[in-house]
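In what follows, a single structure is set out as structure tokens and then discussed.
All protein chains of the complex are present and in place, except for one that has been dropped.
And then chain A:
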Amino acid sequence: MEIEFQRVGKKYDSGQEALSQVNFHLRQGEMAFLTGHSGAGKSTLMKLIMMIERQSYGQILVDGVDLRTLGPKSIPAHRRRVGVVFQNHQLLFDRSVFDNVALPLQVSGADPMQIGKRVRAALDKVGLLGKEKFNPMALSGGEQQRIGIARAVVNKPQLLLADEPTGNLDPRLSAEIMNLFQEFNRVGVTVMVASHDLALIARMRHRVLTLNQGRIVNDGGFN
């Protein structure tokens, strides 16, 4: 999936301008990091791609389609093509790991036989195959984060968005999580990860978009 922002801005009703004049083009199969201070607009940018928020001006093209042309009824189908790992709206603790990961498949009406196979495949990829019957509460922070990733990729999305996926994890676990994203990228998924862990980003050697007060101040490889 490719994403193109053309002079995109987002003003909230409060008057706060979260993004202004944002331009970038994320090509099919590319991986990029989004960095900047908290409040620089990273989350807002991702919410615009997910159509959780709508831009105030400018154009967002997803595979060449202007998101402004999609009405509320098209939003669910759009979101099904994107896998997300968000800080809030994480796991549901009233059901097993399996059921958490199966949610995107159930929502799209997948065959129950298929659901079993694909959930296990996704859990296998994140290294949690043996824990499908557990309650997420019983697992560690790093494992919970990986459940979230399994849920994001179970639908085989063409785009993976992650907002601070290594937030509360120690450096070793953070590196593992980032490597997971890199693996998905290697099989052709477009990946965008918002993070302020600059040291980790530096080691990954991918494109980095730096936001500052709603503007992209740097776009390029990390050196």
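The rule is short, and it goes like this: contacts are C-beta pairs under 8 Å (C-beta built on N, C-alpha and C of every residue); 3 or more make two chains touch, one makes a residue touch a chain; residues count from 1.
We adopt the following convention: contacts and distances are computed from a predicted model.
Matching "Ferredoxin", "ABC transporter permease", "Cell division protein FtsX" or "Acyl-CoA dehydrogenase family protein" against the UniProt entry of the left-out chain gives the name "Cell division protein FtsX".
In the complete assembly, the contact with the undisplayed chain comes from A:V84, out of A:V84, A:A150 or A:L209. Residues of chain A in contact with the chain left out of this view: 1-2, 28, 47, 50, 52, 62-65, 70, 74-81, 84, 86, 89-90, 92, 94, 103-104, 107-109, 111, 151, 155-156, 158.
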